[in-house]
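Working notes, beginning with the structure itself.
With one protein chain withheld, the remaining protein chains of the complex are depicted in position.
Moving on, here comes chain A:
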Amino acid sequence: MRRPFYLLFFLGVIALLSSAFVANDKGYEVGDTAADFKLKNVNGQMVSLGSLKAAKGFIVTFTCNTCPYAKLYEDRLVQLHQKYAAKGYPVVAINPNDVDLSPGDSFQEMQKRAKQKKFPFAYLHDETQEIAKLYGATRTPHVYLLTRTPGNELKVAYIGAIDDNSGDPEKVQKKYVEAALDNLIAGQPVSQNSTKAIGCTIKWRGNS
């Protein structure tokens, strides 16, 4: 009589585990609670979202040194930070690219780039690629806008592109991230909470 029970329990555990893996595989969706992380900033210090207590949320942006599309958005990321950090939403940039596949994305190169472009925000190295996987980032640049709830949880409020014209900042018609931030700051629901854009595939370890 006991064996079927054990078998069922065993199957249940497997189902739970696999569903957890499936969820991980797809990453976050809007409305999910985002996990905090602890990653090394270009200044050598470890940064976690929890340590930035004054922030109401974060413009978490997976980006890198080498992708031309990521580079097209560097200045716009700086502008976003300058406009919204004071309002409680700083940019937190994360480079998830594998250094072996993309030597231009090493920690030293990140330090150089941050200096050249005078990044006013944290530029973190996701060396194990675990955070990019957990969040479900696929390309650079890829934004996850997080907002802190009264219960001190970080909710995903927007996932996607920074704006609707990567090639020409002058021709941008929709500033997706800014619009979402303005919604959040006004206490309104985010009207467009998900967009897509062309970008470079994250250089995953083990992929050619």
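In this section, a residue touches a chain if its C-beta (ideal position, glycine included) is under 8 Å from a C-beta of that chain, and two chains touch if they have at least 3 such contacts; residues count from 1.
Rule of thumb we're sticking to: contacts and distances are computed from a predicted model.
Protein name for the hidden chain, per its UniProt entry and selected from "TlpA family protein disulfide reductase", "Sugar ABC transporter permease", "Ubiquinone/menaquinone biosynthesis methyltransferase UbiE" or "Putative membrane protein": "TlpA family protein disulfide reductase". For chain A, the residues touching the chain absent from view are 68, 138-139, 142, 160-161, 164-167, 171, 176, 195-204, 207-208.
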